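Here the complex is missing one protein chain, while the rest keep their positions.
Showing chain A:
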Amino acid sequence: MTTGAQTVPAHDTVRAGSALPLALAARALAAACGQSWRSQFVFRASMWSGIVGAVLQVILVHLVWTAVYGSRESVAGVDQSVAITYAVLGVLATLVFQPFVFDTLYGRLRTGAIAFDVMRPVSAVPMALAQQLGSSLAQLPAAGCALVVGLALGAVDPPPTLASGVAFAVSITLGLVIAQIMNFTVGLVGFWTLEVGGAFLVYRMLAQFSSGALIPLWFMPGALRAVLGWLPFSAQIFVPISLYVDPDPGWHTVSAIGGQLLWIGLLIVLSALVWRRAIRRLVIFGG
């Protein structure tokens, strides 16, 4: 260690040459999350248009599903009010999860800014996740406005029981975690191919369909529904919202949440493996 480090008073500072202690790392991540939240608010026009867009989407979904049902009370055993509640919540969840934004790492890879990320005392992975989370949370005002409109229109029913509400709160949080990990992992593909626009487009389409954000899995043919039920996409959006509209929570609720936890464990392992290989391949663009 040189004199450079010694001129810094030792008390208040982490010693050079050691990794950050956990508490400080947590604060660092919170700061990263806040930074990316604030970045979303810099462009006020886009924030406002986001809010208007979200409200419009809720209104349109309400209109379409009402028309689909027409005079029928129930389709495939699903009541009209349940289907509309589901559809509106699906729109809002998609908005917040940003399930198709891979920019955090991939974008930084393209500009070469990733060089700085792997040089930080906080590992690049939690940093990227924290920033992803920050920009997701920045969608909350838009989602909140749209939710108020949905409630006012009578498009969204309150959860049928308190237990359904609680199960939903837990499950949607886990769904958010799953969405974040999956976005991140798919973004890592950029480390191999360097040009992934096409692959992302395909993934986005499949993911949006499979998560049940557009059409609830209830309405899908049996075999497809079974397959999609086994994929992690449904754990992001379909599972939490179906718990919300479930009038009779029970063991199946617990097992659904357990399934989400299982996915989180598996996905963390997978993304850690991918990351470990990715970082060794790292090629910084432009010399």
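Just a few scattered comments:
The criterion applied here is as follows: a residue touches a chain if its C-beta (ideal position, glycine included) is under 8 Å from a C-beta of that chain, and two chains touch if they have at least 3 such contacts; residues count from 1.
In the analysis below, contacts and distances are computed from a predicted model.
Set against the options "Carbon-monoxide dehydrogenase large subunit", "Sulfonate transport system permease protein", "Nitrate reductase" or "ATP-binding cassette domain-containing protein", the UniProt name belonging to the omitted chain is "ATP-binding cassette domain-containing protein". Only one residue from A:V42, A:V202 or A:A223 touches the chain missing from this view: A:V42. Where chain A meets the chain that is not shown, the touching residues are 1-5, 7-9, 11-21, 24-25, 27-28, 30-32, 35, 38-39, 42-43, 111-113, 115-116, 118-123, 127, 280, 282-284, 286-287.
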